[in-house]
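And then chain A:
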Amino acid sequence: MDGETMTSEWNTPVLELKNLTTEFVTKRGAFRAVDDVSLELHAGKTLCVVGESGSGKSVMSRSILQIVDPPGRVAGGQALLHRHRTARAGAGEETVDLLKLNPKSRAIRSLRGRDVAMIFQEPMSSLSPVHRIGDQVGEAIRLHEPVSKKDARERTFELLRKVEIPNPGKAIDQFPFEFSGGMRQRAMIAMALACNPTVLIADEPTTALDVTIQAEILDLIRSIQDDSDMAVLFITHDMGVVAEIADEIAVMRFGKVVETGDVYDIFERPQHYYTQRLLNSVRELDHPSERRLAMRKERPVGAPCLVSDNVRKVFGGSKSWFGTEVEGLVAVNDAELELRSGENLGIVGESGSGKTTLGRCLQRVHDVTAGRILYTDSSGLERDLAPLTENQLEQPWRDIRTVFQDPFSSLNPRMTIGQIIAEPLVVEGKLTGPQIRERVYELLELVGLPVSAYMRYPHAFSGGQRQRVSIARAIAPNPRIIIADEATSALDVSLRTQILDLLLDLQERLDLSFILISHDIAVIRYFCDRIAVMYRGRIVETGDTETVCNTPQHEYTQSLLSAVPVADPRARGQKQRVRYREAI
Partner candidate 1 sequence: QTATGQAPGLAQMVEAGELPPVVERVSDEPEVVEPLNAVGDYGGDLRIYLRGSSDHNHILRVVGPQGLVRWDPDYTEIVPNVAESFEVTEGGRVFTFHLRDGMKWSDGEPFTADDIMFNIEDLVMNEDFAPTPPRYMSGGEPMKVEKVDDYTVRFTFKEPYGDFLAELASPLGQHPVLYAKHYCSQFLPSYNDSLDKLIEANDASDWQNLFLQKCGDLEIPARWGNPERPTLDPWVIKEPYVGGTTRVVLERNPYFWQIDTEGKQLPYIDQVVAPVDQDVESLILSVIGGNVDFGLRHIDPPSNRPVLAENREKGDYRFFEAKSTGGTDMSISLNLTHKDPDLRELFNEEDFRVALSLGMDRQEIIDTVMLGEGEPWQQGPFEDHPYYHEQIATQYLEHDPERANELLDGLGLERGEDGIRRMDNGEPVTFQVDVIPTFDPTWVDSLQLIEQQWAELGVDMEINPMERTFFYERTSNSNDHDAAVWRATQSWVPGQIPQMLVPVHHDSRYGIAWRDWYLSGGAEGEEPPETIKTRLELYEKARGLTDPQERIETFHKIADIAAEEFEVIGVSTAVPTYGIVKNDLKNVPDSMPSSWYYPTPSPTLPQTWFWQDE
Partner candidate 2 sequence: MLLFYIGRRVLWAIPFMFAVSLIAFALISAPPGDYLTTFAATLAQSGDVVDEARLDALRERYGFDQPFIVQYLRWIGGVLQGDFGISFEWQQPVGQLIWERMALSVTLALATLMFTWAVALPIGIYSAVRKYSIGDYFFTTIGFIGLATPNFLFALVLMYVAVVHFGSDVSGLFSSEYQDAPWSLAKVGDLLSHIWIPVIILGTSATASLVRIMRANLLDELYRPYVTTARAKGLSEFRLIMKYPVRIAINPFISTIGWAFPQLISGAVITAFVLSLPTSGPLMLQALLAQDMYLAGAFILLLCCLSIVGMLVSDILLAVIDPRIRFR
């Protein structure tokens, strides 16, 4: 596009990618993750990048700041940052080509975080485990602005509050592992926004957030954008979000941009075959899966097989390390929940409300502080899992599988994908070596990964690819119950339906039950028979999915549903959002 002729400030790009190409040079040859990508970012505008999982979105965004991990390198192209066109432009600031700068130079360092800030896709692993949240966020401020420690802390506090982290005064001194996934993600966002960047690169920044908070965050970004003409590059799989915020859309596939255009154009007149499929999937996801409904007719839901009876989980309670009484954090508060065999149960709820914790309790990964977990195994025997020791849990663990919320940290960095998926099979010991291999190949294919993934290590995958590895691992040994914690959040919509259908397939074949923890109401509606809503550690409402979605009883549920973005740009801003706050 010819930017120079456009005199209007409005349409002038602040960041221009020209023919960006990024390669991974491995033993098996060079692999182009980003192939000749050209994009423009305009001040005050949002460019949404959607695309297939593994299509190079994250790598592209990292290439801009030259922080691609070692075997990767930017092979060509330009990333022109027109500094003079930004709101905070000072005298003498002009266009720089970010890719020309030495990645270790002071020049690029001063741009990183200040001019161009970045939110990473995997917030769980992207924070240092041994530094306090406040320290990590505040550092970004102190790096680029001459403020005192105290001021920085104050601003950090303010930022944490803005990104809706409850009790920021306490959170500021906590460590990342004390945070829920969504909280970490919000911390990341706070960190990126710390210096009011002119360009914000957000790589799936809201995957771990429930829709209420997501809406708040999107509002926050928008308001900053309004204030300071921040340009936003927003990578997401959630077409609802795209419809909500995008000014322009770029669609990526196999490292290339296959389609760009105005948000309305794309939604209404998609050109590329992939875009069309994507939008179809969105529509499909809007109502319950036909398959599921058909299946239920054939084989009705059975008796409860996993029951949480007043389960309570307190973190860091009475016996702390230094031997004093400390009031713990009640993550799960007398949760009552039952999963029936052959049923799909969805859990939705605010970020940090204890969904993950509840899931882990149900599986007895965490000790529970109080309550019972009644599990009925295939022979019909009911057992309370709560008091069991690790040895006794062997069988239940084989039956109940889990997909972790953070795929990256749940994959052993020193094992190949093949080894990881094969592990439960190897341990089970039922199959021979070659059989296991066969099975792994089969699983890889089922989740849409190439066979070549077998020999590679987790770090060389995209977020969505890792998530699929997690799923493959969970279904590998034919379990009875699968607890899937945000199992599809990093997948593009078409892949998402594909995976959900796969799970339904399995259910049909194997009489599986699912607990699906998700923020994506569409996914829940598509997949789940019943739904449980969590709020602050409590189950506040349960019921049939459709019933709850159509006539929510609890106020929180109402607010949640009111915040679900609609995948239609025309409907933008029309919905009335309500915010629920419990009186404390």
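Just so it is clear, a residue touches a chain if its C-beta (ideal position, glycine included) is under 8 Å from a C-beta of that chain, and two chains touch if they have at least 3 such contacts; residues count from 1.
The candidate set was assembled so that all candidates are chains of the complex that A comes from, given by their letters.
Because the structure is predicted, anything quoted here is derived from the model rather than measured.
Within this complex, chain A is touched by candidate 2 out of 1 or 2. In the complex of the two chains, the chain A residues touching candidate 2 come out as 62, 65, 67, 69-70, 104, 106, 109-114, 117-118, 120, 122, 125-131, 136, 139-140, 143-144, 175, 177-178, 188, 191, 316, 320-324, 408, 459.
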